[in-house]
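One protein chain omitted, others in place.
Showing chain A:
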Amino acid sequence: MLYDIFIDPFVQMYDMPDFFLQVLWEGFVAGILYALIALGFVLIFKASGVFNFAQGIMVVFAGLTLVGLHENGVPAYLALILTIGVMAVLAYGVERIVMRPLVNQPEIILLMATIGLTYFLVGFGEFVFGGEPKQMITEELGLPTGSTAFEIGERGLIILQHIDIAAAVIAVVMVIALAIFFNKTRIGRALRAVADDHQAALSVGISLNQIWAIVWFAAGLVALATGIMWGARSDVSFALEIVAFKALPVLILGGFTSIPGAIVGGLIIGFGEKIGELYWGGLVGGGVESWLAYIIALIFLLFRPQGLFGERIIERI
């Protein structure tokens, strides 16, 4: 038993390095996608202190809108632009109808409001586009679809899907773009000011409502990118919702307020999950992927309650 837990998996890793590398790559890609979902959470949490549960469903909704528009005869790129428009309308609507009246409420109320939004979007999405899974329009958007096999050593073989590489590249580009946006532009600075202190930001003439609409729009764009990537790997369906829950351990691992935290957290969860499933999962009957992420996050939290990169929690009486 002890041998199975502590020695055998490592022997396997050493014996079959190509398989191990393949597992690492799978973990990396899954991690990137978790990180993308978590990124949307972080954006909104930083700017408004709202824990946006609806981010996962926004991913599905964005993907569905894109595919649904294309199915109805809209050219792929036009559909993409229209979807961005839809996300902008959604962002404005959420700010106007949900967030503005709920200013200054305790965080659990805001959380419940976003869960209510989740229900609404699930119903709305299914109402408009139907509930069945859809194929993502990967080729029409000009994304690569093939795969390349690399030989390693004498008998090793790694297969990389091009779409995964594209996902990694897009994620990196998006994080860099967000970093530049936050640090160099006028709106980005206003966002950071709002994140620091709502009242102080108001007093120097920053419009909170405008900032929130922008931030929800940015989260919507991130959701769209995530939706395309996830959709290309599997189908676009509401089953993705359960994947979105995985973003939560990612989030607490990295800290609610940290963009690098979301990335690092995503990678830790992605690697941990795949390696755990393939090397240790068999010992307990498999399927550990569904909860391993939460247990990893739980263990991290016991040592660092504020997450890896989160701001220190100081309690006063």
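Basically, contacts are C-beta pairs under 8 Å (C-beta built on N, C-alpha and C of every residue); 3 or more make two chains touch, one makes a residue touch a chain; residues count from 1.
Following the convention adopted for this analysis, contacts and distances are computed from a predicted model.
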Complex member absent from the view - protein name from UniProt, among "Ring-1,2-phenylacetyl-CoA epoxidase subunit PaaD", "Amino acid/amide ABC transporter membrane protein 2 (HAAT family)", "SNF2 family DNA or RNA helicase" or "Peptide/nickel transport system permease protein": "Amino acid/amide ABC transporter membrane protein 2 (HAAT family)"
Sole contact to the chain not displayed, among A:Phe61, A:Phe182, A:Trp230 or A:Phe256: A:Phe256
Touch criterion as defined above, residue of A:Ile7, A:Ala177, A:Ala200 or A:Leu298 at the omitted chain: A:Leu298
Of A:Ile7, A:Ile81, A:Ile109 or A:Ala200, the residue in touch with the unshown chain: A:Ile109
For chain A, the residues touching the chain missing from this view: 51, 97-98, 101-102, 105-109, 111-113, 115-124, 126-127, 131, 245, 248-249, 251-252, 256, 284-288, 290-291, 294-295, 297-298, 301-302, 305, 307, 313, 315, 317
